[in-house]
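The structure under discussion is supplied below as structure tokens; questions concerning it will follow.
One protein chain is absent from this view; the other protein chains keep their places.
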Amino acid sequence: MPFIIVEMWDGRTVDQKKIVVEGITATFVKIGVPAEAVHIAIHDVPKHNWADGGKLASEPKSP
Amino acid sequence: MPFIIVEMWDGRTVDQKKIVVEGITATFVKIGVPAEAVHIAIHDVPKHNWADGGKLASEPKSP
Amino acid sequence: MPFIIVEMWDGRTVDQKKIVVEGITATFVKIGVPAEAVHIAIHDVPKHNWADGGKLASEPKSP
Amino acid sequence: MPFIIVEMWDGRTVDQKKIVVEGITATFVKIGVPAEAVHIAIHDVPKHNWADGGKLASEPKSP
Amino acid sequence: MPFIIVEMWDGRTVDQKKIVVEGITATFVKIGVPAEAVHIAIHDVPKHNWADGGKLASEPKSP
Partner (left out) sequence: MPFIIVEMWDGRTVDQKKIVVEGITATFVKIGVPAEAVHIAIHDVPKHNWADGGKLASEPKSP
């Protein structure tokens, strides 16, 4: 407790992921959760599998 | 708002994914959600990671 | 196959949810999925459990 | 982009949730994501719906 | 490791949930995972938030 799932575009480096999991874990520690109880899974989502506003993130933006 | 996660077998083309994200987004627009507020992530799940009725989708069906 | 999870603010009516599940299902039928294979779960998320830009959706917007 | 789902026990206050969403969002800003692109949904999970080690979190611990 | 999310209709008793979490945990123990590493969250989904084949599970079936 707790478990956190991160859905984000793929392409992030391992160093960026370290920053992400350290920051999220430190946040839960602030509200009294022991660090070792924080579990995180990151899903690297390719841009052709992600959409905002009905357009795949891999599609060129309209001008 | 909203966020939609699609779990489906891998193997779909980008054109099929375009149809999926356009259709889902248009559906939320019908109930008053602005298109740009609709976010979608598709998880391509390999058949050996998917099961129905206790059998992996990659296993041959019994006759 | 497929399974779709919708994360949205609570407060939608059952009629709006009917429109949502019919529209999403029809979208998958367009790419060749049989309607009966489409499964959907809607998570009604209270606004105090949802954040955009680091602010809970239940907080008043800054002017 | 990104979308974060937090599964945690229910019972947290709105002030604790504010700390959580501010901290998670600030973390993504550190790796270059604009704050307004960070979306978070918190699922409050009752202890009788949560298990570690095969025991519901609502069950008394063995001595 | 691992984390399991169960999406199911609400209405199950705590005793049924105990059977579910014990059975899932025992399954992972069979492949070498220590029981205490298995974490499970159950989402109780109301029938009006669940759809199969484009129909909410709360709707009467057509004859």
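General remarks:
A, B, C, D and E are the chain letters, set down in written order, and residue numbers restart from 1 in every chain.
What we mean here is this: contacts are C-beta pairs under 8 Å (C-beta built on N, C-alpha and C of every residue); 3 or more make two chains touch, one makes a residue touch a chain.
As the structure is a computational prediction, the values presented were derived from the model and not from experiment.
When the whole complex is considered, the residue among C:8, C:21, C:41 or C:57 that touches the unshown chain is C:41. The chain not shown here touches chain E at positions 1-9, 12, 16, 19-20, 22-24, 26-28, 30-31, 50, 52, 57. In the full complex, chain C touches the omitted chain through residues 1, 3, 39, 41. With the whole complex as reference, residues 7, 43, 45, 48-56, 58-59 of chain B touch the missing chain.
We take it that only the chains that are shown with their structure count from here on.
Judged by contacting C-beta pairs, the busier of the interfaces B-C and A-E is B-C.
More than half of the contact pairs at C-D come back, by residue number, in A-B, the repeat among A-B, B-D or B-C. Our note on geometry: chain B versus chain E, Cα centroid distance of 20 Å, whole angstroms. Distance between chain A and chain D, defined via averaged C-alpha coordinates, is recorded as 13 Å. Residue positions of chain C touching 2 or more other chains, listed in rising order: 5, 7, 22, 26, 43, 50, 52.
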